Every structure is written in structure tokens, then in C-alpha cells.
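Only one protein chain is missing from this complex, and each of the others stays in its spot.
Each chain gets a letter, A, B and C, in the order it is written, and its residues are counted from 1.
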Amino acid sequence: MSAIEWGYSVLPARTMDLDRNDLGPVREMLEEMPQFGACIACGGCTATCTAGNLTSFNFRRVHTLVRRGEYTGAWAEMNKCMLCGKCRLVCPRGINTRGVVRLIKRKLGDY
Amino acid sequence: MVQTFYSGFVIPFIVGTSVLFAVIIYKYVRWMVRLPRRDKLKVWHGLFSVATLKGIWECFTECLLHRRIWRVNPLLGYMHTAFALGWFLLIVVGWVETIAYLGLRFVPLQGHIFFDYFTQDMDHGPRWGINFEVVMDVLLLYVLSGLVLAVFKRFRSRAMGMKRTTKLTLGDRVAMTSLWFVFPMRLLAESFPSQLPLWWGYSIALGVFFVAMPFSRYMHIFTEVPLIFLRRWGITSEAGREKSFDHFQLEACSRCGICIDPCQLQRDAGMRNVQSAYFIRDRRYNRLTRYVADNCLLCGRCQVKCPVGLELDTLRLGSRHSLSGTPSNGRFNYACDVDRSRGEGRVGYFAGCMTLLSPKILRSMERIFTAAGEQVWWADRDGGVCCGRPLKLSGDIEAARDMMRINAELFRNHGITTLVTSCPICLRVFREDYNLDGIEVLHHSEYFVRLLSDGRLTLKPGGTEKMTYHDPCELGRGCGIYDAPREVLQTVGTLVEPAETRDEALCCGSSLANMAVENSSQVAIAQAVGRAFEATGAGEIVTACPLCKKAIARGTSLPVMDLAEVIEQHLA
Amino acid sequence: MKKIIVVGGGPAGMQAALSLVAEGLKPVIVERSGALGGKLRDWHNLFPSMTPAHEVLEGMTKQMENAGVEVMLHTEVEGLTDGGVLLMEGKKLEGEAVIVASGFDIFDARLKEEYGYHIYDNVFTTVDVERMLNKGEVALHDGSAPHGIAFVHCVGSRDEKVNQKHCSKVCCITGVKQAMEMRQLFPDAEIYNFYMDIRMFGPGYEELYQSAQQDFGVNFIRGRVSEASPTIDGRLQIKAEDTLVGRPLKMTVDMLVLIVGMKASSSNEKYALPLSSSGFLTPRDLFSGAVSSDLPNVFYAGTATAPKTIGESICEGSMAAEKVSEYLKSRK
Partner (left out) sequence: MKRSSWREYEKEIAGDHYYYARSCIRQNFFPGSEATFLRIMRDVLGKDIYDDPRHTSCTGIGYHTDIVPLDTTMAVVARQFALMTEAGYENMAVSCITSFGLYTEILETWHEFPETEARARENLFKATGREFKKPANIAHTSDLIFHNREEIERQAVRRLVDATTGEPLKVVEHIGCHYAKIFPKSGIGGSEFPYVLAGMVEQWGGQVVDYPERRHCCGFGFRNYLVQVNRGFSIANSRKKLESMAPYKPDMMVANCPGCAMFLDKWQYALAEMENVTYGADGRGIPVLTYEEMAGLVLGYDPWDMGMQMHQVDVEPLLGKLGVRYDSEAKYLGRGGKFIGAPKPAAVNAFSGDRIYRIKH
């Protein structure tokens, strides 16, 4: 490596590259729980979220990222969930949101 | 023959019996050794106590008479009693018979069992004034009458008052088939004692049954006995982990299938493989899936009916912990200093997540507190930390305990002496898992009863409007609170009960305990519950749980209200 | 008895003619092309019930034959005259009333250059896909099966850059429908729908959408594709923002399907009647006068006035016929 003090470094790309991302785990998740794919991103879950009321936890955003193969941090985020179940009560698509939380935690513990 | 008590045909019987006792002893010793120290101490303390005597009596009433099954289903009760008591008496009377004819001398096991073969040459006339032949034949007929019912049940369970009966494993099939042959073969062999092939048949049936027995559901015949004593001595299963004691519970399950019919997932949502009998079977044979472990409302309806009194919900929670529990890792540290409480008072009110989604209940509680002149500390009016029960129900018990500590600390910091909650889910966890010494925990129904009896609240008597009451699982079967809400409701209206009520009450179907159920099944159950309430002719459904309220409302056109709302409407 | 002129022989025009016959009137259909049916002839299965388009078309043409409706094919209307319409080469066709059912044009996807239609081989439009489905030959340019398919919603809809401010209404559900058809044809393909909004206004549409998500495993990504570029292995790289997570996204696919919108028919200008900003004919009002024009004897039916489904167009055909009948009675 060079000894040059550049004062900056090459910024990592923010782009989600679906070709490079490993979509295997998310495919498995969808197979196990097809309703995971039925989200219409209304955000009701996040609005009512007990944990989201206290932290930056955004269930809608995190699971959308997971859908795109962006797993980093998903497990840690999902760990903030208290499983209280309010999100499921407001979900207009009737998704077992708590099941989604546990599925993500189970499948992505390694990421 | 009497001298040797040996013939070739006894070999299957001897082998079977040896295997049976070897396996049973191996299992029991292993399980006992692995009991935690605390449980072992309980055994020593209980052994020479009145609990043991009570256990003996229970063994008689339950293992032989099957009193609890009789209560649920008399036909089924008769079947079980016929098998258990009949066979037991056959053995006891058989021994007496041996003594009566051969005197007090050593007779090997096969001598008792195949008595008629070995004593073919003897005179079988009455001894001691008892016609043993007739007695034994009557007993055998009694058992056979049970057998007829058993066969009938296998093919026509509905006629036995059981809509569904359990599906069998291979071990079950082998054991059951051989068992079905045991008594008819005995009848034939004893009727024609000189026919050796019949004795061979009888011996083989017994041998096969005994070998298959410890690996089949018939293991329950023996295991129920140690279970009864261990339970009497105070040993229980735990929600937070799987224990050695669990094995006694698992193998004491006869898979009688009584748990299947009450299961609403079965009768309203068409699920056929998740009921307690199947859960226990799967766990016993190490093939439990997350789906089965998670797919239970933990409503407790089957547990109430279980003739063996198994801790079905606790066993399932233990499995969930093993399958899905993760270390806490301080994951809720972010909530440690959260205090969004409001107000001041010795009485604290904890709405809980579900009530926070039900503003009508909140408003009613507020008005009732005002009417009663109560100074209230609102623990979570602007959101707070969940009570922890949902997480516990998912199997994540360590993390749930962190949440419980956070809330308990919050309660103590504000110096309350009474904690009222309108949510039975929170109530149950406050009572069962929280350490809230010095704080009395009340469900709002209990609190209302107290306000009324203290004269702090007066209600306008209601009209003639009939209302019906739904027992929330966590409140009724969970905390044993059935009367408080009814007492309150009776002061303002006419209460009509649905067909299944109190400890048999239906579950709303949206229980937080079910981690796997799909929306369509929840709706199907809610609709069935709705129909049950509509059949009462009541004009409104009252419940005492915010979640039940929301869940039932999805399945009926009748108004569904929380107890607090009803009271608020009738405030004088 | 004077004739009632129906301009356009698509679903709306055909139904208008049939209903006119039922009212005891004598319609004549003036159709620019060589056959009746309009664009319905190109469609495969119709959303949301997946009814084969030819069934609907054959049902209507059979009725037309039975009713003996007069049809002038290969005849283009050049404008309105006092007592009828002006045809090609200065010919006139007289009629007591005119129903304009001249339909819409399909948006020319080449105008959205950045998507590379007619530039890259494997960029198709939904119209191409319908034709391929009809032929039973859905495949990439080289005849192979696609493994990654992306649908781009709102191509030529809700886009001021191509003077198409309006929503074309049927594209969302078309995208959903074709994605499901693709799933059936290519069970192992990854299928993506890039949308700005999903507008499921019709009966059974939302259910179809949910089924596409849940049962057919179609991925929906909220974000407009900005551009398509070729990759070294002959695939297409597309870029969009996943607006639901606020991050840009890129991926390569084998097949890009542009869900093209409805453009106002270029013939609308010939009638010298008011046009909306997108060029559709403006009905007298959007409520009780939805099939009436500013002229007492001129009526509208179908997509001449706005994007509509086939069912709605047929419905308007009937409605226009009824209004013609009312108009004739009021004159007596």
C-alpha cells in the first residue's frame, strides 16, 4: 500500500447490486414463508412498532433490504424486536410479521 | 409340565417380557439420574410423605379406573377401564388362581400367564369356594368388550364421540395389532388348551406387544405411574428449558387423541398435525419441527381435557426454547432507561402493547379512574417496553427476562403498591414471572370488582340487553379469573353464556403464542367463535382482553367490547 | 332511416353498433384497418380472469354477424361534417349521429431511448409479449429462455418528458398479469416489476397482485428504471432506485419488458373537438355526460376519451348507443 496521505478514501458504493448479492437465503425464506413476499410497504408495522417507538428500528425497511439480499445488520436490527405483535394486528396483508422477524433471525444469524 | 413350566411356545413371551423390563428399567433409571439436584431432593422429601399415599390413590383412580377419561367421554372411559382394570385383575386373579391350585410355591412368570396350558391335567373345579374359571372368563370378556370398542374406535371414531383420533406410528401399529390379538388368542388358547399352535399364537402376540410397547404409545401404561408420584412430589416441567422430567410426561401420553377435538386449529382451521398428541409424539421421537412447535395457540383447551394431566403448554414452550431460543446478549439494553410514564399515584396502570392499539379501552380506563377518584400513574401511556410474555411464548426466555427486569424496575422506581392492567397477557406474566414483591397485581376486572364493593364506583343498572362474555385464555385458564368480569357485567346487564365457557371457553384464534398461524386460519377461528357467540342470542360480546376484542371482531357482526368500555357506558 | 356512424371497430365500437341495433337503429362501422376487433386482436389473455381475448372477440363478432351490422373496412374518417363524417378522398358519409370510438395509440417505446427499445435485442414491450404469447413463442431474441426478466411500469405514462402526463390505468395490472404468465412459462426465472405506484383499481386486481407476490414469487421493486445498458455477455444492466430503502440498485436481466401506456389517438385532432392536455377527447362532463361531446349529435365511447379497460370500453359502447337513441327521440 502506498504511503501517500490522500486525506480521503474511495467511497464504497451505496448501490445494491442484485447480481453480486447472495439471494440464496432470501429465496429460501420466501419458499418457507411465501407471505413474506406479499408486503406492500405501507409501513404500518413500523409506525406502530413498540421497539421502533424507542429506537431507530424500522422493520419495513430492514426486511425490504433483506429481500434485496442486503443482509448486513439485519439480524442485529431484528434483535431489537420485542415480538409484541402489534405489527401483525395492523398489517393490511395479514402477514405473520413476527414469523418474518424470527425467520430473518434464524436465516441470517451468520451475516 | 407343572414341574418345569416350560414349553417351546413360551420363548416369545419370555423374550418379550425381558426386553420390556430391560428397556423400561433403562429408561426410568436414566431419566431419574438425570433429574436436576433440586428435583432429586424433592423426591427424597416427598417419598415418605402423604403425597405418596395420595399418589397411590391416584394411580388406582387414574391408571386403572381412568376417572378423568370417564368425565370427558364415558364410552372412551369404559374402553380404557376395560383394558386397564380388566387386564390388571386378570393378572391379580391369575396369581391368586395359581396359589389356589398350586399352593404357595415358586411359579415362574410363564406359569402364571399360561396357567391353563401347564395345568391341563389338573382338575379346574372351584377352589376356596370360587369358580376361578368363570371369574377369569368374565374378566377376559370384560377386556374383550373394551377391545371391541377399541377396534370400533379406530375405524369409526365419530361414533365414539371423537371427531378425530390420532394417527399412528409404526411402533404403534405393531403394538396395537399384537395387542388386538392378545386377548382373542388367549380366549382361544384357554378354550382349547391342548392346541399348541393357539398357545404359540398367544405367546407371540404377547411377545411382540411387549417388545413394541416401550417404543410405542403403550409406554404410557407403565409411565403414568412414576409420573403420578413425581408430580405428587412437586416436580414440574419448565417453560424455559427441556428437562429430564419431561420424558416421563412425553412417554405417559397415550396419544388417546382427546386433545385433538378441542383444538380450534383442527376444527376450524383444518390443521391435522400440530395438536398436543402429535407434538408430544414428534418430540418423543426426536422429529419435532419448528412448524409443529410454533403452531399452537397455547390456549390451554387441550390441557384442561388431558386425562393424564400433562403440562402440554409448558412442554411446548420448553421445545420452543430449545429450537428457537437465542441468548439475550443484552439486546434490549436500549430500553433500560426508557421511562415514558405519566402522572403520579400509588396505583399504576399498565396498558400494554395491545391496549395501546385500542384507544377506546384506554379512554374508558381513564374515565373510570377519574370517576373512582383514583390517582393513577400511567406506566406506558406514550409507549413503553413490552411486558415480555410474547417473547417468552416464542421461546426466547432469557431475553424476555431482561424485558421483565426493565419493567419491574420501572414499577418499583415509581413506588406503586397496586398495578392494574387491562391486558391478560401482561397480567399473566406479571404474576408468573415478575418479581413484584410489595406490588399487588390486578386485572382490571378484579380492580373493578373492588371499586364496586368499596362503593367507589356506582353503575347505572343496564336495560334488558343481553350480553355474552368471552373468557380470554390468558385470563381464564391462564390466571383462573372467571368470576370477576362476570360479577361486574351482571350489575349492568343480563349475561348469557355460550355453549363452551369458563375453562372450556374458546380461544379468539389470534393468540400471540402461535408463531406460525396464517391470517386465513385466524379469521376462520374468529368466525367460528363469532358464530358460537351469535348462537347465544346476545346483542353484544364482552371480553376482557384487547387482543381478543380485535380478534373476535374480525369474525362477527356483533359489537365486541372490552369490559372497561361497558363499565364506562354505565358510569353513574 | 338514416344511419348512425360508429367510428372505429374495436370493442367499444362493436358494442355500440350492437346496442344500436338493439335500439332499432341502423349503425355503420367505419374501420380504418382491414378487420374488426381493434387491439383486442393482439391480446392473449385478459386480466384479471385470464379469459382468452379471442373468446371475447369471437363472441362479439358472431353477434355482429347475426345482427348484420354494416361495416366499412379500410376506411378512414377525416373529420366531422354537418350531417355525418368526412371520409378519405373527400367522400362524405351521412348519418344522424356519430359515435367516436376510435380508441388509442400504443405509446412508442422508442421515445424512452434510455430503455433501449429497438436498440437492444432483448427489450420488448407488453404488446410484443402479448403477440409472443399468442404465437406461443415467448423467448429471447436468440430463441433461448430468459432467466431474469424485468418489467418496467409506466413507460409512456405519468411522464412529462414524453408528454404523457396521464396514468394509462391498465398497465399496472397488465404488468402483474404478464409477470404471472412469465412465471408459468419460466418457473425458475427471477421476475421483477419496477413500479412507481401499483394502482389496482378493478375487481380482483388486488387479489391478482397479491397472488403474483405470494404464490408466483414475483418481486416488486418501487422505483423507476432509469436506464438499460448492454453487458459484455449480451444481457441488460438496469438501474433504479429502490425508493423503499432509499438506495440505488442495479441488476442484470435477460429480458426487459416495457409496460407501454396508452397514448391519445393521433386521429383525435381530426374532430376539432376539445382535447385534454394529453390529447384525449374531452367528454361534456365526467359524470352523466361521460359519453357525450360538446356537439348534440356526436358521442364518445371507449378509449378515445381516456385510458380504459376492455370491459369499460364495451360498457361505454352500450351507453353511447343509449344516448344516441335518447338524442334521436328528443329531436322528434
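In this section, contacts are C-beta pairs under 8 Å (C-beta built on N, C-alpha and C of every residue); 3 or more make two chains touch, one makes a residue touch a chain.
Here the structure is a predicted model, which means the values were calculated and not measured.
Asker: Give me the visible chains that the unshown chain touches, in label order.
Answerer: A, C
Asker: Kindly state which of the options C:R110, C:R131 or C:H147 is in contact with the chain not pictured.
Answerer: For the chain that is not drawn, the touching residue is C:R110.
Asker: So one chain is hidden, and I want to know which residue out of C:T51, C:N163, C:T231 or C:S277 touches that hidden chain in the complete assembly.
Answerer: Per the contact definition at the top, the residue touching the missing chain is C:T231.
Asker: Residue by residue, what part of subunit A touches the chain that was omitted?
Answerer: 1-2, 4, 6-13
Asker: Could you pull out which residues of subunit C are in touch with the chain that's been left out?
Answerer: 110, 113-114, 118-121, 227, 229-232, 237
Following the convention adopted for this analysis, only the chains that are shown with their structure count from here on.
Asker: How many Å are there between the centre of subunit A and the centre of subunit B, using C-alpha atoms for each centre?
Answerer: 38
Asker: For subunit A, what residues touch not just one other chain but two or more?
Answerer: Expected reply: 35.
Asker: Flag every residue of subunit B that touches subunit A in the complex, lowest number first.
Answerer: Interface residues on subunit B, with respect to subunit A: 294, 324, 326, 329, 331-332, 334-335, 338, 353-354, 356-357, 383-386, 388, 390-391, 394, 396, 403, 510, 512, 515-520, 522, 547, 550.
Asker: Considering only the defined contacts, which subunit A positions touch subunit C in the complex?
Answerer: Listed in rising order, the residues are 14-19, 23, 30, 34-35, 37-41, 60-61, 64-65, 67-68, 70, 93.
Asker: Under the touch definition given earlier, write down the residues of subunit C that touch subunit A in their complex.
Answerer: Against subunit A, subunit C makes touches at 190, 198, 210, 213-215, 217, 219, 221-222, 239, 242, 244-245, 247-252.
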